[in-house]
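Certain chains of the assembly are absent from this excerpt, and the rest are unmoved.
Chain lettering (A and B) follows the sequence in which the chains are written, and residue indices restart at 1 in each chain.
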Amino acid sequence: MRRYIHLKTDKLFTDITPEVSDFIKDQGDGLVHVFSPHTTLAIWLTENELLHHADVRFFLDANAPISKEPEGLQKNTKYLHDMISLRNDVPEDERINGHSHIRYLFFNSSETIPVADGNLMLGEWKKIFAVELDPVRQRKIICTFTAT
Amino acid sequence: MRRYIHLKTDKLFTDITPEVSDFIKDQGDGLVHVFSPHTTLAIWLTENELLHHADVRFFLDANAPISKEPEGLQKNTKYLHDMISLRNDVPEDERINGHSHIRYLFFNSSETIPVADGNLMLGEWKKIFAVELDPVRQRKIICTFTAT
């Protein structure tokens, strides 16, 4: 069984636990796989605590900072990916997002969560987040349930 | 098929390969999913080599150091999550663990491993570890087998 979740991401962390819960609520025991087909939207399980989310933002800003002058080989150029003039076949709507691709190293393309009798076995504190590493975008997430 | 592994974590890496192997030993071909429902206990596959484990500890201490003075905005404050006095709905047993949540970025909530005729296909060097990012705790891990 499969369902898309459509969302417009307007911040780093969007809690999609309610949508995933709704998808599996009539199922029995099994596993739900939550997958992002986008290269700069990730899936991650963590606590829904705003100051922790701010800590993640600071961590990313420190460890994979955004390019300030992508086209110059100056001090603030951070990513070759952002030197658009060097690349072939650049999409028309390409963004300066070398940092987004590097930040992806800290997250996941998907998470798989056990389901018992139509309920997510997430424990007390874990929630399912869509992690937006680019500016606001329309996104889709693919959920797949496997019975066991 | 599903089984809980209960364990008291007394160090960073606890090898849970024997428990997972025991769980799937009477199964045929498929996949085993090993999941942590805790926000500061991760699952990771790596070599069971003590000096490598020490390297991981040093890496984490360097890249996501523990807060020394969580309640002050001093030099050693590292994480907003640790400024308990700013937060609502703080659990009674909350710990100073902003660093634990950030360290989670380097690990996984779950690992999925192929199974052939009741045996883990882990290769020669990979073992399954529960990675404890908080102090000693009583934990549980959820294992799910899917036949293919």
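One rule holds in what follows: a residue touches a chain if its C-beta (ideal position, glycine included) is under 8 Å from a C-beta of that chain, and two chains touch if they have at least 3 such contacts.
Computed from a prediction, not measured in an experiment: that's the story for all the values here.
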Since all chains are copies of one sequence and 2 are in place, the complete assembly in this file amounts to a copy number of 3
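Simple rule for what comes next: only the chains that are shown with their structure count from here on.
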Please tell me the distance, in whole Å, between the geometric centres of subunit A and subunit B computed from their C-alpha atoms.
20
Write out the stretch or stretches of subunit A touching subunit B in their complex.
29-31, 45-47, 49, 51-52, 54-56, 58-59, 63, 106-108, 111-114, 116, 121-126, 146, 148
Within their complex, subunit B touches subunit A through residues 1-2, 33, 35-39, 63-64, 79-81, 83, 86-87, 98, 101-102, 104-106, 108-110, 112, 142, 144-146
